[in-house]
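Missing here: one protein chain of the complex. Every other protein chain is in place.
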Amino acid sequence: MLEIRWHGRGGQGAVTSVELLALSAIEEGKYAQGFPSFGPERRGAPVTAFNRVDDKQIKIRSGIYHPDLVVVLDESLVALVDVAEGLKPAGILLVNTTKTLEQLKKDIRFEGKIATCDATGIAWKELGVPITNTTMLGALVKLTGAVKLESLDNPIKERFGRIAAKNLAAAKRAYDEVRIIN
Amino acid sequence: MTEKKWPETWQEINPGCMVFRPGSASEYHTGSWRAKRPIWENEKCIKCGVCYIYCPEGCVTETADGFFEANLDYCKGCGICAHECWPAAITMVNEEE
Amino acid sequence: MNTAMKNPKSIIENFELYAPKLVSKEEFFSPGHRACQGCGESLAIRLMCKALGKDTVITNATGCMEVISSLYPTTAWNLPWIHVAFPNAAAVGSGVEAGLTALRRKGKIADRRIKSVAIGGDGGTMDIGFQALSGAMERGHDMLYVCFDNEAYMNTGIQRSSGTPFLASTTTAPAGKKIPGNQVWKKNLAEIMVAHNVPYVATATPSYPIDFMNKVKKARKVKGPSYIHCFVTCPTGWRTPSETCIKLGRLALETGIFPLYEVEDGKYRLTVEVPEKRRPVQDYLKGQGRFRHLTPDQIQLIQERVDIEWETLMIKVRNSRSREELRAPRGK
Partner (left out) sequence: MGKRVGMEVAIASAEAAALCRFDVAAVYPITPQSHVAEHLSDIVNDGRVDASFITVASEHSALSAAIGAAGTGARTVTATSSQGLLFMSEILPIASAMRLPIVMLIANRAVSGPINIWNDHSDIMPMRDTGWISFFADNGQEVVDMTIQAFKVGEDRRVMLPVNINMDGFQLTHMVEPIIMPDQEEVDRFLPSYVPYATLHPDKVVSMGTLGMPEIYAEAQKSKDVAIVNSIKVVREVWNEWEKQFGRKYEPIQSYQTEDADVVLVTMGSMGETAEIAVDELRKLGVKAGLLKIKLWRPFPFDELKKAVKGIKVLAVTDRACSFGGPGGPVFSEIRSALYDMPKRPKIVNYIIGLGGRDVQVEDFMEMTRKAAKGKLSEPYVFYGVRG
């Protein structure tokens, strides 16, 4: 079972991302959960959201404390929140940033793999807005293989309608551009 | 006054205590509450119907010849009809009289 | 001697004199109900039902009228009737309306308009039921709400409500040695309903039965919310003789204490004229046990306040215009 924790700020679409990933996995016939950190969500405040993806039925309904992957939508959170908390040593920390490993290491205490992707840059180019949640989905798919990239198509189309194609293009670029930097 | 008729057993209670007999309150006769009763003097009556319209029981009815009378099964003897009657055609008299 | 004999002009014009004969003889509120002798509220219910006619569903708040009319296994009602609780008649009535509307639209019941009418006393409407009433009126349901205001919680034993008049003695605002009864002025719920933009708001009393019934008929026709504030006497709670039920309502009008008016689409209109020189409030207050303790100074205080309220209303009657009249002309 793959467990994922997302970090973002209220309004950045972390909750939408977990929903889209869960829907993509379920559409593939897999089992998945997508849920927010329970409670009121306030615009701008740091938020978390979670995914579980598995080939078997998922029974567990308690929180996720030791994720396999952490996704950080907003690089400013790295200095504010212990984004690597509980992350499995064999897990991956995925950050939307253009920073180098050295720069990131100032704030991050994690010895495992760190991946980066300039999702903000991609989103600006593809969407015209710095909303990175769908973009980062592409990066996530590349790193984990949680779902096939094309499985994002339907959920994103249903969710975004006319602007779905741009979101899919952004996800595809992130899929291609994401790199493990250590 | 009629006998109180309660359902004997819980099985006889309608679901939700619903009542499907509209107006069945009239099985209970409130006439026994009365200490005085209204008497109409038809010679004075102008057949306006004020006694009919103001009766809280709705127990004043028009007779075939256009005069009014109270159904004493229900009249509680409040005296409104007598008090409101313009030509003073109604008087309240003690029940015993 | 009744007031009509003394002052015939003040009451009913000749036209109205024989009007009772023209009223529908159908009774939807049966005798045998357990209301007190001379109960103004049960009379008002009886008249209201006549005016509403058979295509009506009544929702009744807990209170005297519910208790005296629905002793299982009997009912005084010849109309579909539902009682749920004390604070929620307006909400239940709104559900009745929504249910009937949906079922009619879906063809599950006959295609004809059934009016949802909710009723409650002053406590069940102005106090504990106020939130439900505000919501139901604000949401625009096709329903009529009638408040039967006898100015205290009579069902539970004459406790003070927000409908209780200034200085009246009740069991929770008694005329004590230090505090002489209710210390605040009566809440004006009709005005609050006007402020809800309810298309038809009226005040009424069964002492003017034709006026009351006409208002009920008018309210029934409104395709949307309507509200009638019906002033009813309570011989038990007011400590008045049962036969004075009608007279007291008339005096309330003639003194200006309870004016009869309607507000249609925002426009105020007096429906029963009051003599140029209103009777002193003293005429209404005297003979009521609940006001027996009043001193001349206190009566004067009431008189002054009634005068102000009256003038306030007259300003509205003179100056208010309907929304239709106020609508800016379109194009030129």
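So that you can tell them apart, the chains are marked A, B and C in the order they are listed, and the count of residues begins at 1 in each.
In this section, a residue touches a chain if its C-beta (ideal position, glycine included) is under 8 Å from a C-beta of that chain, and two chains touch if they have at least 3 such contacts.
Quick caveat, the model's predicted, so the values are computed rather than measured.
Visitor: What shown chains come into contact with the chain that's not displayed?
Guide: For the complete complex, the undisplayed chain touches A, B, C.
Visitor: One chain isn't shown here. Among C:R139, C:K218 or C:K316, which residue touches it?
Guide: If we include the chain that is not displayed, C:R139 is the one touching it.
Visitor: Which listed residue, C:S42, C:N78 or C:Q288, touches the chain dropped from view?
Guide: C:N78
Visitor: List the residues of subunit B that touch the chain left out of this view.
Guide: 4, 6-7, 9-13, 15-20, 22
Visitor: Touching residues of subunit A against the unshown chain: what are they?
Guide: Interface residues of subunit A facing the absent chain: 18-19, 22-23, 25-27, 29, 31-36, 38-40, 58-63, 65, 155.
Visitor: Could you please point out the subunit C residues that touch the chain left off the display?
Guide: 54-57, 59-60, 66-67, 70-73, 75, 77-85, 87-88, 90-103, 105-106, 108-110, 114, 116, 131-132, 134-136, 138-139
As a convention for this text, only the chains that are shown with their structure count from here on.
Visitor: At what distance in angstrom does the C-alpha mean of subunit B lie from that of subunit A?
Guide: Taking the average C-alpha coordinate of subunit A and of subunit B, the gap between them is 79 Å.
Visitor: Quick one: report the Å distance separating subunit A from subunit C, using the average Cα coordinate of each chain.
Guide: Roughly 63 Å, centre to centre.
Visitor: Rounded to the nearest whole Å, what is the centre-to-centre distance of subunit B and subunit C, using the mean of the C-alpha atoms as each centre?
Guide: Distance between chain centres: 24 Å.
Visitor: Residues touching two or more other chains, restricted to subunit A: which are they?
Guide: none
Visitor: Residue numbers in subunit C touching 2 or more other chains?
Guide: none
Visitor: In their shared complex, at which residues does subunit C touch subunit B?
Guide: So the residues of subunit C touching subunit B come out as 2, 4-5, 17-18, 20-21, 23, 25, 27, 29-35, 37-40, 42-43, 46-47, 69-79, 206, 209, 235, 241-247.
Visitor: What residues of subunit B sit close enough to touch subunit C in their complex?
Guide: 5-7, 14, 17, 19, 21-30, 33, 47-50, 52-59, 62, 71, 73-74, 76-80, 82-86, 88, 92
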